[in-house]
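Certain chains of the assembly are absent from this excerpt, and the rest are unmoved.
Per-chain numbering from 1; labels A and B assigned in written order.
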Amino acid sequence: MAASNAGPSALEKEQIFGMAEKEMEYRVELFNKLTSTCFNKCVEKKYKESELNMGENSCIDRCVSKYWQVNNLVGQLLGTGRPPM
Amino acid sequence: MDKSMLGDLDNLPEADKIRMSGMIDQLQIRDSLRMYNSLVERCFSDCVDSFKHKKLQKQEETCVQRCAEKFLKHSMRVGMRFAELNQGAATQD
């Protein structure tokens, strides 16, 4: 909240920091939703062991990859050309 | 969500108006980013169920596109109805 002699004004600075904060929140939320969704799609819920088996691991890798593609695709559809990152 | 639905700023002093307006902008940015994330999650969950490939298949892509379009149209319609009800509630006061 200190005054800045050069560069952006105090108000502009608040907006820049606010925007940066929202963008970081967005990334965290994207990661959390992706993690939760891929766990639901790929991991066996009877928990017979604490290791991920080969099938689960390969499913997870593909799930992350496809989620990423869907994220980009939706970004294109919304006309921004790219997702908000 | 339409900005006007979040509050009526007309009767505020200028400094408060600026501050309130900034607050609304921040809320809208956050909301639209969250909406984006929810849309991606929803359409991914509804459309992608096979993980035999690393690349999105053509029919999955089509499904995601339709899902996203449908959701946006839905969201706009809900927004219109919601605004009407808000209007009605406001004039009752």
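General remarks:
In this text, a contact is a pair of C-beta atoms (placed from the backbone, for glycine too) under 8 Å apart; a residue touches a chain by one contact, two chains touch by 3 or more.
Treat the numbers as computed from the prediction; the structure is a model and nothing was measured.
The full set of protein chains in this structure file adds up to A x3, B x3.
One rule holds in what follows: only the chains that are shown with their structure count from here on.
In the complex of the two chains, the chain A residues touching chain B come out as 11, 14-15, 18-19, 22-23, 25-26, 29-30, 33, 37, 41-42, 58-59, 61-63, 65-67, 69-71, 73-75, 77-78, 83-84. Every residue of chain B that touches chain A in the complex is listed here, in rising order: 22, 25-26, 29-30, 33-34, 36-37, 39-41, 43-45, 47-49, 51-56, 60-61, 64-65, 68-69.
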